[in-house]
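One protein chain is absent from this view; the other protein chains keep their places.
Every chain is named by a letter (A, B and C) in the order it is written, and numbering of its residues begins at 1.
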Amino acid sequence: MLTKDQIAKRIAQELQDGWYVNLGIGIPTLVANYIPDGMHVELQSENGLLGMGPFPKEEEIDADLINAGKQTVTMRPGASLFSSSDSFAMIRGGHVQLTVLGAMEVSENGDIANWKIPGKMVKGMGGAMDLVAGTDNIIVAMMHTNRAGESKLLDRCTLPLTGINCIRRVITDLGMFSIEGGAFILEEIAPGVSVDDVKKATAGKLIVSPVLKTMLID
Amino acid sequence: MLTKDQIAKRIAQELQDGWYVNLGIGIPTLVANYIPDGMHVELQSENGLLGMGPFPKEEEIDADLINAGKQTVTMRPGASLFSSSDSFAMIRGGHVQLTVLGAMEVSENGDIANWKIPGKMVKGMGGAMDLVAGTDNIIVAMMHTNRAGESKLLDRCTLPLTGINCIRRVITDLGMFSIEGGAFILEEIAPGVSVDDVKKATAGKLIVSPVLKTMLID
Amino acid sequence: MNKVVKDAHEAIQGITNGMTLMLGGFGLCGIPENCIAALVKAGQKDLTCISNNAGVDDFGIGLMLQQRQVKKMISSYVGENAEFERQLLSGELEVELTPQGTLAEKCRAGGAGIPAFFTATGYGTEIAEGKETREINGRMYVLEESLTADYALVKAWKGDKYGNLIYKGTARNFNPMMAMAGKITIAEVEELVEPGELDPNQVHTPGIFVQRIFQGKNYEKRIEQRTVSK
Partner (left out) sequence: MNKVVKDAHEAIQGITNGMTLMLGGFGLCGIPENCIAALVKAGQKDLTCISNNAGVDDFGIGLMLQQRQVKKMISSYVGENAEFERQLLSGELEVELTPQGTLAEKCRAGGAGIPAFFTATGYGTEIAEGKETREINGRMYVLEESLTADYALVKAWKGDKYGNLIYKGTARNFNPMMAMAGKITIAEVEELVEPGELDPNQVHTPGIFVQRIFQGKNYEKRIEQRTVSK
C-alpha cells in the first residue's frame, strides 16, 4: 500500500518537461515536492497565478499572494498574474496539460464526484467542475476506500457529480488504473498489494491488465 | 446649411463632462476639436485606447500608437491601453456614453446602413456593427443628401444594414432630428434653411417639432 | 470628470435594501474591506451578494452575514464560516453555487454585453439542471447566462482619479470582471494617484468601468492560511 507521499511520487513520474499543471488540494499538492530534478513544470493556481513557487519564508509573506487553497505562496522567476476569468480561460480552453485532483468517488465510465455530500454542509465546487471539464489529462489521486472501508471506485457514483465521462486515470494507495470501455484497468499494482486485495476493494468493473506491473517508487 | 465643422460643433454641444465617447471617421472625428473648455471627455478608440489625445508632433510619432483610422495619435494623462476584446467589451457592454458615426442611409425606424454598397468593392464593417449595437446614445453625423442629391433620410434603408432600430438622433447640414414612433422629428433647423428645404430633402416620414428651434452655432 | 469620493461611507451612497452587489476577492485576498465595513455600518438588508466566497465568521462578507444583511449569496465556495452555515440550514439565507470559472465568465460576460455563452463546465451535473444543453462539434455544453449587479465593489492596489486600476499579486482575482459588470462600480485603492502617474500600458481596469473611487485605509489583509517554508 502506498502512502500519500508515494501516491504523489508516482504521479510525479507522469510529468513532462514544459507542462503546465494544476494541482488540487490534498494529495495532489504533494506532487509539487517530487518534480524530478532538472524538469521544468509550471504550476497553475486557479485564483490567478502561473509559476507558483514554494511557501514563503516568514519575512517574504505577502497577503496579496496566495494559492487556490488560500495558503501564502511565492512566485518563481517567469511567473505571471492574471484575473479569474483569464485563469479559467486557460483551464476551460485546454491549455493546462495536466490536472491532478482528489475525489470522493470515481465511476467505471469516468464520472467523478468530489464536491458534495447530501445531508452534510455543502461548501461548493470551487473550480473543480471547470477543471474536470477543461483538460483530457486528469489524474485522480485518492485513497482506494473511504473511512468506512467502502470502495471509492464504483460502477456508478452515488454522490452528486462534478463531471461526467472525464476521468481516464486514477492513482490510489493500491495501484494505478486507467478507465477505458466502462471498466477500471489495473495497470500498476502497489508493492505489497495482491490483485485479490484490489479486486476486493474495487466495487466497479475491474480488469487486470495483461501487462500488469508492480509500481516502482523510489 | 451647416458646414461639416458646424455639424461637429453642434454635436459637441451634446457632450457632458465625464463621458466616454467614440468618434467615427469623417465628420465625427471633427467633434474632438470642439469639446468645450473645461469639460473633460475621454475619447475611446476601438483598436485599444482610452484617453486619446491629438495628433503627435513630428518628434513624438510612435508607430505603435494609432487610432481606429490608423492615424498616429497621442495619449492624454490618465490614458489606458487594452486589447480588442476588452475594447469591444466596453462598447458592447454599454460603457461608452456616446457614439458618433457617419452613415450612408438612416431610416425613419432607426435602421442604419453605412458599410456596404452592392456592386462596389466591399471593405468591411470594421467596428461599426458593434458600435451601433453597443449603446443607446448614438448620433449619426452626415450630409442630408448624397452626391446625387438623393435623401439619406429614408422610410427604409436600401443598402445592406449595419444595425436595426438603433439610431435615435441624426445631425445633418440641414438640422437635427430625433427618431421616434417611425418618423424623423425635426427638432432644430440649420440657420438659413427653411422647413420646406428640409421636407424636400427628406424621403422618410418627417414631423416638424411643435417647438422647432433654429440651431445655435457660434 | 469627478469620480473621487472621500471615503467608503460616501462611496456606498445609493446602495439600498434588496440590491444586488458584486464583491471582488478570492477568500479574504483582494476584498473591498472599507466598503464592507461601511455596508455593515449602514445596515442595508436583503442584499444579493455575488462573490466567489463568503468570508469568514468575523471578516469579509462574514461581517455582513452576522448583521443578517444578506438574503442570497452567489458563490463557488462558501466554507470556513459557521454563521453562514447556521443561516443556510435555518433557511434564512439562500445560496446559488456556481462553478468558479463559470462565475468569473458570467461576470465578464455581463460587463461585455454578452447575455449568454456555452461552456462544458457542469454538463451532466446538477448545475446543468433546467439549463439548455447542446452538442457543438461533438461535445456537450451548457448555456450559462451572464451576471450584472447594481453595484460592484472592487479593491485595487493603485488607482488614479479617472478610475484606472492596477491590482497586485493574486488580489486581482474577480475584481476586474466585477468592475466591468457593475452598473455602478466603486473602487477602493491603497494608493490614489493623479492621472498620468500610472503607465497606460500597465492599467488592468480602464477607468471607463469605474464610477467612484477612493483611497481606503487601515487595510488588515487578513491571511487565511499562513503557510511558511523552513
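One rule holds for everything that comes next: a contact is a pair of C-beta atoms (placed from the backbone, for glycine too) under 8 Å apart; a residue touches a chain by one contact, two chains touch by 3 or more.
All values derive from a computational prediction rather than experimental measurement.
Shown chains touched by the missing chain in the whole complex: A, B, C. In the complete complex, the residue from A:2, A:23, A:63 or A:81 that touches the missing chain is A:81. Considering the full assembly, B:161 is the residue among B:23, B:43, B:161 or B:190 that touches the omitted chain. Contact with the undisplayed chain is limited, among C:99, C:169 or C:182, to C:169. By the touch criterion stated above, the residues of chain A touching the omitted chain are 17-18, 20, 40, 42, 44, 50-51, 75-82, 85-86, 88-96, 133-134.
The chain not displayed touches chain C at residues 105, 109, 112-120, 136-137, 139, 141, 145, 166-169, 201-202.
For chain B, the list of residues touching the undisplayed chain reads 45-49, 54-58, 61-73, 81-85, 87-88, 91-92, 111, 121-130, 133-134, 160-165.
Criterion: only the chains that are shown with their structure count from here on.
Ranked by how far their CA centres sit from the centre of chain B, the chains are topped by A. Rounded to whole angstrom, the centroid-to-centroid distance between chain A and chain C, based on C-alpha atoms, equals 29 Å. Taking each chain's centre as the mean of its C-alpha atoms, chain A lies 55 Å from chain B.
Counting partner chains per residue, chain C has residues 108 touching two or more of them. Not a single residue in chain B touches at least two other chains.
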